[in-house]
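Removed: one protein chain of the complex. Kept in place: all other protein chains.
Each chain gets a letter, A and B, in the order it is written, and its residues are counted from 1.
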Amino acid sequence: MTQAPMLEVRGLYKYFPVHQAFLDSLMRRPHSNVKAVDDVSFTLARGEVLAVVGESGCGKTTIARTLIGLEALTKGEIVFDGKSVNERSQQPHIGLKQLRKRAQMIFQDPYESLNPRSTIFEIVAEPLVVHGLIKDRQERITAVRTALEDAGLRPAEDYFMRYPHELSGGQRQRVVIASAMVLQPELLIADEPVSMLDVSIRAEILNLLRDLREKRGISIVFITHDLSTVAYFADRIAVMYLGRIVEIGPAREVLQSPQHPYTKALISVAPVPNPRLRRERVILQGETPNPINLPSGCRFHPRCPVAIDICKENDPQLKELTQSHQAACLLLSK
Amino acid sequence: MSENWKLFLRNLAGFWRTFRRNKLGLAGGFLVLVAALAAIFAPALTIYAPSEIIRDENNRALTFAPPSVHEPLGTDDAGHDIWAQLIFGARISLTVGFLAGFIAMFVGSALGIAAGYFGGKIDTLIMRVTDVLLVIPDLPLMLVLVATIRQMELKISPLAVLIVVIGLLYWTSTARLIRSQTLTIKERQFVARARAIGAGNWHIIRKHILPQLMPLIVANTVLILSTAILIESGLAFLGLGDPTKPSWGTMLNFAFDRSAISNGAWWFYLPPGIAILWVSLGCILLGNVLEEMLNPRLAAHHLEDEKGMIAITSTESGT
Partner (left out) sequence: MNGKPLLSVRGLTTEFTTPEGKIARALDDVSFDVMPGQTIGLVGESGSGKTTTLMSLMRLLPAGGRITAGRVMFNDINLLSLSEREMRDYRWKSMAIVFQGAMNALNPVIKVGDQIHEAIMLHNLMDEDAAEKRVKDLLEMVGIARTRRDQYPHQYSGGMRQRAMIAMALACAPDLLFADEPTTALDVMIQAQVLELLKEIQKALGLAIVLVTHDLGVVAEVCDSVVVMYGGKVAEYGTADHIYNEAQHPYTQKLLAAFPDVSQPGDTLASIPGTPPRLTNLPPGCRFEPRCHLKIAKCSQIVPPLLEVSPKHYVSCILREGVEADFR
């Protein structure tokens, strides 16, 4: 194995400082932080689709933003193709602008992620403009046309001069994907790419992403809260809770034999379009606690249906259960 | 690219269609247009030159003559035709007002964008300066500045002094407005996308922030123009204009100084007053309507709402 993995995240922490009340800062109370990402590590192989699943507040979107450089990490390392984003790392360095030539992000809201005053041509050509690539006008037109057609918008010329508001949600998301693909990146970070689309259009976009992976070997980090979409599309799943990965493994395995109590609960409540299927639903009580004041020990223990005493004291790490399947639960280490 | 031109025309046509429907806006536009045309075609609209002294049959200066056929607004204390003064005065008032307004708009927008986009120390610095200027009353400060500069006998035309002083002190409200709008735009997802692609600050400001701000800037400029004209008139009324090139404010100054009121020569002081009102009102009506129309509309969310579907059709046929 000579090639480095596409992406390696090591010990990633991202804390957002909480604005301190004046009195507190006078009295020099310790600063509190929103611990959005609290020690996350994973590896993404080339051509692999890793789904990062969790509810709101689990840190999945923060990870996406940190990977593409929209947020600066607090601690830890992000290694892209063997090169670190950190300047002070041992490994060779890759600058942010270089990273953004080879990795692209797809945002959640197709209605908001496109500038309403730019034409479709301008939007898709923008990455080329920003990186100073393909300066020849004809070649640029060809590149944009190819990107739009690969994203399923044909004939591409029809779309060049249109504005985003003239397109449907599905078409807009295709434009987003086209503009992400025009630089022919190796890594795509897709933050809930289909959550805001009608159900009947989601499959088109998911199929498009699947094709891109098959034809070009792109690696994809797929962020979502929807377990059912994950089932369709991912090679591996990482389940997050309060800033940590609590379970990670091959998609089929995690969905069919989940090990962590949280994963089990999530899978059990995912709505299934079949009224005859009566399954045992584990409905957790309460809501995800505030990431400012994390519970002691295992951060899931207050809501865990099978918590025992030591769960309040010990913070479980990810333990390997099979070759590629890990979960962070004290009950599993027994 | 001819496609860009076609696109621009298409947008313009859509804009016109929506604008046409608003009666107040049309009225405002009409007022401003008339004043502008009067200023441009001034020589064609008057028989006399503004400094020409009109004499009667006995070759005496026709002073304080009431409106008549040849002098539709009568004459002033020295026999000058008021109508001619009014029309040529339009040139001065509008030029000074517009130039000062544009300077204010330009400076205000640039500072507003810088403060809003870069935040941090730049923002704090610009905002503190803005605060200081906002606290000091406009008119007295301008008065003091203009008077002082004139005293310094720097051989700068008094009108130029007016333009610069008004422009450089009047940008504060624009700066605040643009800054707050910049802050909002900065947080929108398409800006995040631009950054994620690798765009630098200049690219983002130019291609993403500024186009979103343009409607607001345009609408705000028209409103600023109206106030600039008022300020110019005020300062000129107080005697700080150029007496050789009278604006409407200067005309009011003359009227006041030369006892037009006690002489009952209403045709001396009413017309410039009404003219100032005319243009200001026009700019305000126009500006308000433009602001309503051009305000960046948040993209309609079509996921569930069929009214959203209706929104697609109306925007497709229009802007």
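Everything below uses one rule, namely that contacts are C-beta pairs under 8 Å (C-beta built on N, C-alpha and C of every residue); 3 or more make two chains touch, one makes a residue touch a chain.
Note that the coordinates shown come from a computational prediction; the quantities given were computed from them, not determined experimentally.
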Touch criterion as defined above, residue of A:L133, A:A203, A:L294 or A:L331 at the omitted chain: A:A203
Touching residue (missing chain; options A:L266, A:C298 or A:C329): A:L266
Which residue of A:D24, A:D39, A:E55 or A:E71 touches the chain not shown here: A:E55
Residue of A:V129, A:L284 or A:L331 touching the missing chain in the full complex: A:L284
Interface with the unshown chain - residue positions in subunit A: 55-56, 168-170, 198-204, 206-207, 225-229, 231-232, 251-252, 255-256, 265-267, 269-277, 279, 281, 283-285, 287-288
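By our rule, only the chains that are shown with their structure count from here on.
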Complex interface listing, subunit B residues touching subunit A: 3, 6-7, 188-190, 192-200, 203, 207-208, 211-212, 296, 299-303, 312, 315-316
Touch list for subunit A against partner subunit B, complex: 68-70, 96-97, 100-101, 104-105, 107-109, 111-119, 122, 126-127, 129-131, 160-161, 164-166, 168-169, 176, 179, 196, 198
